[in-house]
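Okay, so here's the structure we're looking at.
A protein chain is absent from this complex, but the other protein chains hold their places.
Letters A, B and C name the chains as they come in the text, with residue numbers starting at 1 for each one.
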């Protein structure tokens, strides 16, 4: 997924930070993190627990993983608050405004989601980022396959929407398919 | 709407910045701004056009308006970008992250809304703010009368939700009714 | 100090938040807050104690004071953390990044200062704001009458520097003298 000699894309995986251990969305997040790294991306998350940790651990388990591939953008100012799978811990001290940084990644993959995830989806849309949303309970499921508003983000890209996916493989394939198109139009 | 000798509440009116002049949501925003100031609140908006300007002009037209009652929190760093009805222009330079500041008001009243408004609603929910949403087209209408996620924001406040309203009067009455309850639980 | 029918300027008074009650810089901050309001400005501070509270109380004591003239931009997300003299409390939740907002006022008056104040002076310089610094112990005294860097901020304004002042009266007079020049060049 390198196009035109550019640096590998930075892709966010977002979702709730407080899921029970057996929640299927955690396995999904893990598979997304792993698949994205194997597709040549780096991962960014909010650096804490739940979906953020699962995606980060998945990234670390990828055959193509190399140290430095997992970024965590923390709300607090203590980098030690990052989960153990984070390679690069950015302790922003910005509180919930750190969501803006997560939403500024090259592409966003949402797995479920409460209010924080919803704010990231909305901001990513505003910033004209590529968004993929898993069709699972939570805001990713609610927004999958629709547009967040009617504004034309790219006049020459008629398929622009929140792209819905049922599996991690599908989510990764959508990122691989569409990211070059979005980057070209930045 | 002063309780316990505190400073007047700061209430945000949020919504799209690019509506046509005859859009009924502009009249609604104007009535909200006016009604909130007459109820003893100060107003904060994103400081630009559309709903932001309409609410600010409404506030200025209120009998109880006094200079200083209308705050605009701008995305750019030039205070002169604020609309003419803004008394206090905060030029944040934070880009879309200024949405976090708008969402941090004591209460939020949403009139329609695209992605930016949605991000503010989601952040306001995360910050446990009181939210009132007009039942009109846009995200305020979609989220009126529901909860943004299932998290219990206040264990002892069973009615916590995005409060739906049909008119500006109703929206102002909801702010007056509920804000003391929310402030007490901060 | 209204020029060209614009809104009244928003002027920041900055300095340490933890001075002993008899520190002469508190009296100076109080006189600055009062003098700025009487000159037709609104005041913004970091909303907490020390110089921030003293300037806010001074503003309230000004003959020309009207409610709404004192803004506090807080690091946390609880507006009740603002000192009692603050009219408009913006609870940013941004931590130290709220210093950027204070530094974005139309003009900045520094009274002493530790590291936080220094960061605000440096950012205000970057943002090409008018800066006045009292010649008292702390960073305002160290930077008074010099330039923070050699960059030409305004090619046609040869006197651009951190303007030093010995008294609150002098500080207010410098704001009145120079602010129209700086605003014109924004």
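Definition applied: a contact is a pair of C-beta atoms (placed from the backbone, for glycine too) under 8 Å apart; a residue touches a chain by one contact, two chains touch by 3 or more.
Not measured: the values here are computed from a predicted model.
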| item | value |
| --- | --- |
| Residue in contact with the excluded chain [from B:13, B:29, B:43 or B:97] | B:97 |
| For chain A, the residues touching the chain missing from this view | 6-8, 10, 42, 44, 66-69, 71, 73, 77-80, 82, 86-94, 100-101, 104, 106, 127, 183, 186 |
| Touch list for chain B against the chain that is not drawn | 77, 93-97 |
| Contacts of chain C with the absent chain, listed as residue ranges | 94-97, 99-100, 114-116, 118-119, 122-123, 125-127, 138-139, 148-151 |
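In this text, only the chains that are shown with their structure count from here on.
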| item | value |
| --- | --- |
| Chain occupying the middle, per Cα centroid | B |
| Euclidean distance of C-alpha centroids - chain A vs chain B, Å | 29 |
| Intercentroid distance (Cα basis), chain C paired with chain A, Å | 40 |
| Residues of chain B touching at least two other chains | 94, 100, 127 |
